[in-house]
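The structure under discussion appears below in the form of structure tokens.
Right after this comes chain A.
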Amino acid sequence: MPEAQLPKLRARNLNLYYKAFHALSDVTLDILPQTITAIIGPSGCGKSTLLRTFNRMNDLVPGARVEGEVTLDGEDIFAPTMSLVRLRRRVGMVFQRPNPFPLSVRDNVLFGPRAHGITPRDRLQEILEASLKGAGLWADVRDRLDEPALDLSIGAQQQLCIARLLAVEPEVILLDEPCSALDPYSTLHIEELMRQLSETYTVLIVTHNMQQAARASDRSVFMLLGELVEEGPTEQVFTMPRDERTEQYITGRFG
Partner candidate 1 sequence: MKTKEWLIEKTLLLMALSAVAMLALIAIFVFIEGTPIMAREGLGHFLLGRKWAPTKGSFGIFPMIVGSVWVTIGALVIAGPLGLACAVFLVEIAPRKVADIVRPAIQLLAGIPSVVYGFVGIVVLVPLIREHLGGPGLSVLAASIILGVMVLPTVISISQDALEAVPRTYKEGALALGCTHWQAITRVILPAARPGITVAIVLGLGRAIGETMAVIMVVGNAVKVPAGLLDPARTLTSNIALEMAYAGGDHREALFATGVVLFMFIMLLNSLAALRFGRRRPSP
Partner candidate 2 sequence: MAGSTSIQPIAELLADRYMAQHAGPAVEVQGGGSSAGIRAALSGAAEIGMSSRQLKPEETGLKEYLMARDAIALIVHPGNPVRSLTKEQVRGIFSGRVQRWEAVGGRSGAITFITREEGSGTRGAFEELVMGKETEIAPDGIVQDSTGAARAIVATDPDAIAYISLGMVTPEVAAIALDGVQPTHESATDGTYALTRPFLLLTKGEPTPKARAFLDFVVTPESQATIAEEGYIPVKPAGRGSGA
């Protein structure tokens, strides 16, 4: 570790079961603040499951059961005192397929703030502008704020989803293969955006795309069959993997 930075998120002996299926086994991991951490690995290795543990989206899956500990700034996220609503405001998520609501651009961005009870008009306008700017979308949509979000291009829709997330002022941003539905140009756009976001936020990205992980992340986590195989600075993981399996995966021998 570069400095004695306190981890933002920390998983200790994390096990997750979907009924009898052991989806995550004994994962122990620290996520540093203001860095981009990429989680890589073949399909079904548990990388999305791990990501969804951090904002407890797995709670929606019937039969999911968690053992072990996950903390956010030292606070146990599974503690009974932890409010799901508060957790998810602090740990936001962008999904694989852009999922803007069937509302206008404006209503999408302001959805979170409104749900959390912010009503002054000028305050909402501020949030709207700041969030869209933060997602690099302001220039494109400033004149189309009241048009249906579903009319935007798919890349812009994903940016809108990021803007929608920024509007609730999270601390951690979880990106679940955010570019898999996008064209290369939009993908680059999102990667640039991630870089900017990491100045303020802790960013975690699950990706299939090796190049993306290599060029856009600070640290990388390699997972296989629900196990965390290797974790370290991206450069080291990609050039001098300590584990044989990591090397095999990175060099394209499987996955």
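Annotations for the structure displayed:
Quick note on the criterion: contacts are C-beta pairs under 8 Å (C-beta built on N, C-alpha and C of every residue); 3 or more make two chains touch, one makes a residue touch a chain; residues count from 1.
Basis for inclusion: all candidates are chains of the complex that A comes from, given by their letters.
Quantities reported herein were computed from a predicted structural model and do not represent experimental measurements.
Which member of 1 or 2 touches chain A in this complex comes down to candidate 1. Chain A makes touch with candidate 1 in their complex at residues 55, 57, 60, 62, 85-89, 92-93, 95, 97, 99-104, 107, 111-112, 115-116, 146-148, 161, 164-165, 168.
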